[in-house]
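One structure below.
Apart from one protein chain that is not included, each protein chain of the complex appears where it belongs.
Just so it is clear, A and B label the chains in written order, and each chain counts residues from 1 on its own.
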Amino acid sequence: MANKVLEVKNLSVGFLSHARKVHIIRDVSIDVIEGETLAIVGESGSGKSVFTKTFTGMLDANGYIEGGSIMFHGQDLAKLTKPEQWLGIRGKKIATIFQDPMTSLNPLFSIGYQISEVLMLHHGLSKKDAKDEAIKLLKKVNIPDAEKRYDDYPFQYSGGMRQRVVIAIALACRPEILICDEPTTALDVTVQAQIIALIKELQKEYKWTTIFITHDLGVVANVADRVAVMYGGQIVEYGTAEDVFYEPAHPYTWALLSSLPQLGSKNEPLTYIKGNPPSFVSEIVGDAFAIRNDYALRIDFLQEPPMYKISDTHFAKTWLLDPHAPKVEKPKIIQNLRARMKIAAKELQREVGDE
Amino acid sequence: MVKNIDQVIDHNYEDLFTIVGTSEENIEKLETAPYSYWRETFKQLWKNPLAILCVIGIIVLVLMAIVGPWIKQYNIYTNGGTVSLDEFEPYLPPNADNWLGTGGTKMGYFKGLDLWTLVWYGTRLSLILGTVIALIDTFLGLLIGSLWGYFKWLDPIMLELRNFINNIPTLLLYILLMKFLERSFWTLVFVMCMFGWMGLAGFIRNQIIIIRNREYNIASQTLGSSPKAMITHNLLPYLISVIVTVVSTAIPAAISAEVGLSFFNLSFRAHENVTLGQLLTAATSDAWQTYPYLLIAPMIVLVPLTVTFFYLGLALADATDPKNHR
Partner (left out) sequence: MMAENKEVLVRMEDVRISFKRGTVERIVIDHLNLDIFKGEILGLVGESGSGKTTIGRSIIRVVPVAKGKIYYNGQVISGDVEKHVARNLKTKVQMIFQDPSASLNERANVDYIVSEGLRAFHLYKDEAERLEKVNDIMRKVGLRPEHLKRYPHEFSGGQRQRIGIARSMVMQPEMIIADEPISALDVSIRAQVLNLIKKFQSENNMTVLFIAHDLSVVKYISDRIAVIYAGQLVELAKAERLFEVPCHPYTKSLLSAVPIPDPLMEKKKKIVTYDPSAHHYTSEDPAQLAEVEPGHFVRCDSKELAQYREICANFHEGGK
């Protein structure tokens, strides 16, 4: 039985917006297994960032945990309220890499110093030892000429390089869990591939657990062992990567997969998800995705569906899995996903193995 | 299984589990109420108790300026000899007849006159003068500043002009001018507005330089928008916060400037027009240490006036900032 490093149960998070309570995360439960990479997929506004911010106590000032628990080594992180309580956890045991490398680094200090600072703070290293270790870390993230680069400032670097520095800082702490909040969304596709490869490589070496947030299924396919799909502040489907890609059960997952550009053929319009993500302004009744769902049932507008078990690893929160529901097939475009992807890969000159 | 039976009482399982799909109409609907910039601004302002206090304070002061002298109906002007002055004993402390006391012997024209009447006449003129100057300075500052910021070729010219103006010994210039000009309302306005607009103009120019290369402005350029449209729709609306702050502090600033001019005897002639500056100057040249009410009289207006406008300016700056809206 694999070890669970993080157990989230019935977590609910709200925000106070102009004297009104807005419920963003609504009754979410999931376990994170030690050593795995869990991808959390969803559109902007699905609540994925808010969800992971609760693991490091970094909710905005007007955010608060309404209920539920986050068990980490026997301690309930949801109950921690004071900044002092987070000292040994945030940055040290659970570290985060954010999306925008331009603002993640302090422009006034050299990149080397920002790494050393963490080492001195969390590991009590001396200035000299910290510098040596920082240079080693810069080398680890493939920054060339690390000794000379120690004194460089962030403004001298491109987005991809800065993100490497950010990874080095996170690495310095030897965290148990690394949360990557859309770390490659702001980067070019080539740099994106390199950064993801770097994170995977380091994970193999340092054996931490990665929680990877993204809206790009291509990235998910690359990194994830397990996938959790989020919509409207809830996890609507989760399972292993193969479960979710090859046997998706929730209409939202179907919609996400259908809208991949790789599936498009030149002479037909591409599929996309109509409408916009929920704005949480009004109370959500029933299934949040119903209004954009081609397969919405009448009950979706009335009552929130429970989480149905598909297999030991695969769960989905949709009325379509209810015994009363009509049998609905996945959209044609994502049936035989494997075959279609093989074709797409061939077109991209990719070597396609036999699976 | 369906849990909440009440909600589904009108339906049965077959009906509940039929596919209804999406509705084209609902899909692009916006869930929030329409946003209106000014409505939100006033809402924010109203939430601020200090701001409300300031507004009330200003209203009270203005009302008193209008109504104050009428209460006692004392004459402080002779209107060219047609009316006689209501004179009292000088240095009288506040009493039933003279709520703020009377002027001292060294206060020139104000000797023996009722301070209450003087103060409110003075407030009237100071407020009007201050407001007119503030409005003219603001208008000129906005106009020139916008053009200066928008048209890059104006920059070197205007920077030289600003240097030039900043190096002029304004006090000497005022003294010189007031020697030759009559002390009337509009000459005073003219003198005080001569260079006052430059501050705001420079500030606006800086703000425009900051925002003029933002992507929405480049987009407007590619759409062919005229400079006038760019300035009025793309640039100035972003500066409302800034403009509003400056205008609200410009009024007390103009009033204070007039006080300064009074000290150098460059303001109105006291027997024709009373301003708060005149009263303040006169009080300081008399024995206000012995008779503090001489100084207190103009201060009971000047201090609240300056403070309320200042705080109102701050409150407006916050309220007009869209980051504080909904």
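Just so we're on the same page, a contact is a pair of C-beta atoms (placed from the backbone, for glycine too) under 8 Å apart; a residue touches a chain by one contact, two chains touch by 3 or more.
All figures in this text were calculated on a predicted structure; none of them were measured in a lab.
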- Message: If I consider the whole complex, including the chain that's not displayed, which of A:Ile89, A:Leu260, A:Ala290 or A:Leu320 touches that chain?
- Response: A:Leu260
- Message: Considering the complete complex, identify which of A:Thr56, A:Gln163 or A:Gln192 is in touch with the unshown chain.
- Response: A:Gln192
- Message: By the contact criterion defined above, which parts of chain B meet the unshown chain? Give residue numbers in ascending order.
- Response: 28-30, 32, 34-35, 37, 214-216, 218-226, 229, 233-234, 237-238, 322
- Residue numbers in chain A that touch the chain omitted from display: 43-45, 158-159, 188-194, 197, 215-222, 224, 241-242, 245, 255-257, 259-262, 264, 266, 269-274, 276-277, 279, 337-338, 341-342, 344-345, 347-353, 355
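The working rule: only the chains that are shown with their structure count from here on.
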- Query: Could you state the distance in Å from the CA-based centre of chain A to that of chain B?
  - Reply: 51
- Would you mind writing out the residues of chain A in touch with chain B in their complex? 18, 274-276, 279, 281-282, 291-299, 301-303, 306, 319, 322, 324-326, 328
- Enumerate the contact residues on chain B facing chain A in the complex. 1-4, 7-8, 11, 13, 15-23, 26-28, 31-32, 326
